[in-house]
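With one protein chain held back, the other chains of the complex are shown just where they sit.
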Amino acid sequence: MHSPDILYYLETIGIIAFALSGMIAARKANMDPVGIFTIAFVTALGGGTLRDVILDNHPVYWIRHEEMPILILVMAILFTCCRPISRLRESNIVLPDAIGLGIFSMLGAQFTLNLGYSWFIASLLGVITGTFGGALRDTLCSEVPFIFRKDQIYASISFAGCWLYFVCRWATENNTLALAIGLLFIVAARLLAVHFDIRLQRDANPHG
Amino acid sequence: MHSPDILYYLETIGIIAFALSGMIAARKANMDPVGIFTIAFVTALGGGTLRDVILDNHPVYWIRHEEMPILILVMAILFTCCRPISRLRESNIVLPDAIGLGIFSMLGAQFTLNLGYSWFIASLLGVITGTFGGALRDTLCSEVPFIFRKDQIYASISFAGCWLYFVCRWATENNTLALAIGLLFIVAARLLAVHFDIRLQRDANPHG
Partner (left out) sequence: MHSPDILYYLETIGIIAFALSGMIAARKANMDPVGIFTIAFVTALGGGTLRDVILDNHPVYWIRHEEMPILILVMAILFTCCRPISRLRESNIVLPDAIGLGIFSMLGAQFTLNLGYSWFIASLLGVITGTFGGALRDTLCSEVPFIFRKDQIYASISFAGCWLYFVCRWATENNTLALAIGLLFIVAARLLAVHFDIRLQRDANPHG
């Protein structure tokens, strides 16, 4: 009874986090309110939609849970109208983005595992679910079609977090605890990677 | 008996309109005959394919109705060979594009509504069906990956048209009349928006 509730709240938090990251990116790209809603929608629901289409899990998540696109719509209206929220700057994208990456990687991996597939297939779908929304957001919002260096560190951390979740789930036989460990690892590693990444890129591309 | 026929003819007109807009865009991008067919195919059938994949409606429209890709092939051959048709210029893209947007928004919205989903979900799928083909066309044909300002006005008009259709259908209980009203609204609003848009962009980006 309680496990589905936890997953539902996790997915909701992940959608809020990714929608927020999408709205910040859209604002930075000077988009109007409709553009802000579109990017928030695509970022928050893109990964889950691709997961559901690949795994033939119909109806897809946001059609089954109509409250999710409504939530994103309300967020976009608030973001457009409320001065304090819309003052969020580009640097504020890192935390919601890391939370979204962590939650969707975990949800994609667990969902695939529960269908009876192997750890390897589950980790691939965890990475796809976690990264696709952010990749769409970056492609639509920036001049560079795909901020690829950033995406690679995304993918590596998501992949490692999925395997950490599998090992913890196998060792402790406690799915919720294992989810929490994998999620915290991804968020922490991503926050650390952002700082490390900046320096790495400076070293590698001194003129970039 | 008659209602499916009307929908079939509407979808055919929408496919012809979007295919024509794709061929004009491909010609402008200096593509060869195969490129012209490819862009026409992707523009005319992209939105419906994404709708069918998201709603798990198989086989997808153009596989169920084989005559549609054949029609696009014949159009591409005519467009390549007939001087008068191929003389269509870039400015002639606006009308077929508006007709395609209107028809596919209406068809996507009605199809989703008939599956029993809410007005909100139906309007989202109307927008997705109406805009995805044109977004693919613009991404593949232009140097800018996504003409986003244009797409936003696209999306807003499509969204408003879907809700106008829902209200008219609910008020008049006449689906065909409501479809016609929503369709006419989208085409008219889009044609007006193109002129308004040009000025708006000039004001917002004086150096763009």
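Observations on the model:
Each chain carries a letter (A and B) given by its place in the written order, and its residues are counted from 1.
Everything below uses one rule, namely that contacts are C-beta pairs under 8 Å (C-beta built on N, C-alpha and C of every residue); 3 or more make two chains touch, one makes a residue touch a chain.
Small disclaimer: the values here were computed from a predicted structure and weren't measured.
The chain not shown here is touched by just one of A:Ala155, A:Ala180 or A:Val194, and that residue is A:Ala155.
Note that of B:Thr12, B:Thr38 or B:Thr80, the residue touching the chain absent from this view is B:Thr38. Of the options A:Val60, A:Ala98 or A:Leu124, the residue whose C-beta touches the omitted chain is A:Leu124. Residues of subunit B that touch the chain left out of view are 29, 31-32, 34-35, 38, 41, 49, 53, 56, 58-60, 63, 66, 69-70, 139-140, 145. By the touch criterion stated above, the residues of subunit A touching the omitted chain are 53-56, 117-118, 120-121, 124, 145-146, 148-149, 151-153, 155-156, 159.
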